[in-house]
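My structure is below; once you've seen it, I'll send some questions.
Every protein chain except one is present and positioned as in the full complex.
Coming up: chain A.
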């Protein structure tokens, strides 16, 4: 009976008390923000858009990181359109993005209010931290959602994107990771959230980051680029990649991607792999050069707005799904394309 009464009784004074109340209401969403070198990951902006579709409550953003970074990131997140409060915590292990530190933080904050949802990007970091936190929260996580039907019902791809499952969750607290390419990025201006420091006692952990080897590139980031030029096994060598794929990408201001075959053969770096087990992209233009189009590769790019295939095999799956398929030897077609793009 009390439970039934609670909602209408609290509904009226909600607006007046909100500003002074530190606790969350029963329909608030916790957005777990990812950032690196002071910049928020674009996947967190897509997750914010998904978070805003979930309910009538507020979106609170949780930011963890090292002491020196945290204020700057919290200030930036406070301006995001749709965030009403930024919760920030700092610590040494939080500066190294370690799941053993972040999962307890996420658990602490998610269970401190009356949040109905935890939302994060389905990135390498999100995939590492969020399931660990979900287990601590005893929640059955829903990974890589591509659509929100209502507060309990979501869509997600299964079997390498060859089927879409519509799933309804009975969990009180729903933990979701969001496919970045399936939701528009929220605006980074227009908001004015309050900020609140979280007292977080970092657990003693036995893991430490030794080093990071991040590929430096002046090109757009693969996951969010408007155009992607990808190469496959037909490039034959790393030199082939340099000779054909990279200049074409530069001419189009595109990111470079690769098929698993090209990565395994050492033609391109691991983190350029597009597909079920690599990066999922949905650019305006995806130009596949010498990629046959295995199921696992298509899982990573078939949401592209326009797909172009350059392949000498007219029957390959990529040519079948491409909007424009050029059946040609890439060694002839790519230099010609490059030449004509430059003179155009």
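Methods note: a contact is a pair of C-beta atoms (placed from the backbone, for glycine too) under 8 Å apart; a residue touches a chain by one contact, two chains touch by 3 or more; residues count from 1.
By definition in this document, contacts and distances are computed from a predicted model.
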Choices "Light-independent protochlorophyllide reductase subunit N", "Protein MIS12 homolog", "Probable electron transfer flavoprotein subunit beta" or "Ribonuclease P protein subunit p30" - which one is the UniProt name of the chain not shown: "Probable electron transfer flavoprotein subunit beta"
Per the touch definition above, residue among A:136, A:151, A:187 or A:238 touching the missing chain: A:136
Residue numbers in chain A that touch the chain omitted from display: 97-100, 103, 123-125, 127-136, 138-144, 153, 156-171, 205-215, 221, 223, 227, 252, 260, 263-264, 269-271, 276-277, 279, 284-285, 295-296, 302, 305-308, 314, 319-328, 333, 336-337, 340-341, 344
